[in-house]
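To keep things clear, I will list the structure first and then write my remarks on it.
Every protein chain but one is kept in place in this view of the complex.
Each chain carries a letter (A and B) given by its place in the written order, and its residues are counted from 1.
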Amino acid sequence: MTDDHDHGHDHPHAPITAAGEPPAAARARALEELLVEKGVITREDVRRGIDWLVSRSPADGARLVARAWVDPAFKERLLADARAAALELGLDPGPSPVVVAIENTEAVHNMVVCTLCSCYPRGLLGPPPDWYKSLAYRSRAVSDPHGVLHEFGLELDDEVELRVHDSTADIRYLVLPRRPAGTEGMTEEQLAVLVTRDSMIGVAEPRVPAAH
Amino acid sequence: MTFAPGQRVRVATRTPRGHHRTPGYVKGKAGTVARLHGKFTNPETRAHGGDGLPRQELYLVAFDEGGFRLYVDVFEHWLEEAE
Partner (left out) sequence: MHGAVHDRGGWPTEAPIDRAEHELADWEVLVDALVGALSRNGVMNVDELRRGIESMPPEAYEQAAYYERWLYSAELILTEKGVLEPGELDRRPAS
């Protein structure tokens, strides 16, 4: 990004942006430079944060779920302390203070939202999708959750209790979806492939195995 | 006071001007304590550079909404015993 005209004097001007970028993009880069220059942070600090964020993925959460499906003792440990369970599998739950896994059963289906901002178990699922952070989801998840699920293509049986968790504090919630029928004999790796990000938010069920 | 799982509680209806994490839609509602999450720093004071101490107990409170149940994490200082 080059400044293509000379300043003989100080005057404010809009940051120079590449085509298609919002002004915020150049502003963010300028802020980084300023903060590094002032010694408030280092470029290495920032690099570490970038590397961490771009390497987060729902595949990590899926591994937790798949292990819980095949190992009942692990499942109990996961439900008791999801952070510890993640560390047990060599995963990095990130700086979130507490992660709580909430189990879907025959009788209960869980769904997660953060009405106040966008709290989300990023360490285990990666960054949240835009819709999770949207004003519409944040508003309707707690006033019309069945309507929201319907939009996502999920209809619950009448006798299933729908629980909507609003992540208002330091707890990050991860839904432990139910193991689909027809998966007996599948390996843990095969099961993990069925566990979608949306099923760990609670707006979808896991994939079902392809029929043979 | 400390609340126990199963206890009926009501969320206060305060509207502080500053940062707080009790959503408006749940203020004034009565629910049931589902879980004690343990003690956490107070976001209301941390938001102004404080250390958020002393930690406050955080409760998972369940609210019946008819067709579904709401589960919200609410701090002790936002809860009262419900009738």
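We adopt the following convention: a contact is a pair of C-beta atoms (placed from the backbone, for glycine too) under 8 Å apart; a residue touches a chain by one contact, two chains touch by 3 or more.
Given the structure is predicted, the values throughout are model-derived calculations rather than measurements.
> Kindly name the visible chains that come into contact with the excluded chain.
Result: the unshown chain touches A, B.
> Among A:Pro22, A:Pro72 or A:Gly185, exactly one should touch the missing chain; which is it?
Once the missing chain is taken into account, the touching residue is A:Pro22.
> Please output the residues of chain B touching the missing chain, sorted low to high.
Contacting residues on chain B, toward the hidden partner: 13, 15, 18-19, 23-28, 43-44, 46-49, 52.
> Which residues does chain A use to touch the chain missing from this display?
1, 3, 7, 10, 12-16, 21-22, 24-35, 38, 40-42, 45-50, 52-54, 95, 113, 115-118, 127, 129-131, 133-143, 148, 151-152, 166
As a working rule, only the chains that are shown with their structure count from here on.
> Go ahead and note the Å separation of the Cα centroids belonging to chain A and chain B.
Spacing between the chain centres: roughly 24 Å.
> Which of the residues in chain A end up touching chain B in this complex?
Going by the criterion above, the answer is residues 97-98, 100, 115-116, 142-143, 145-146, 161-171.
> Report the residues of chain B in contact with chain A in the complex, numbered from low to high.
Listed in rising order, the residues of chain B that touch chain A are 21-23, 25-26, 37-38, 40, 43, 58, 60, 62, 67-75.
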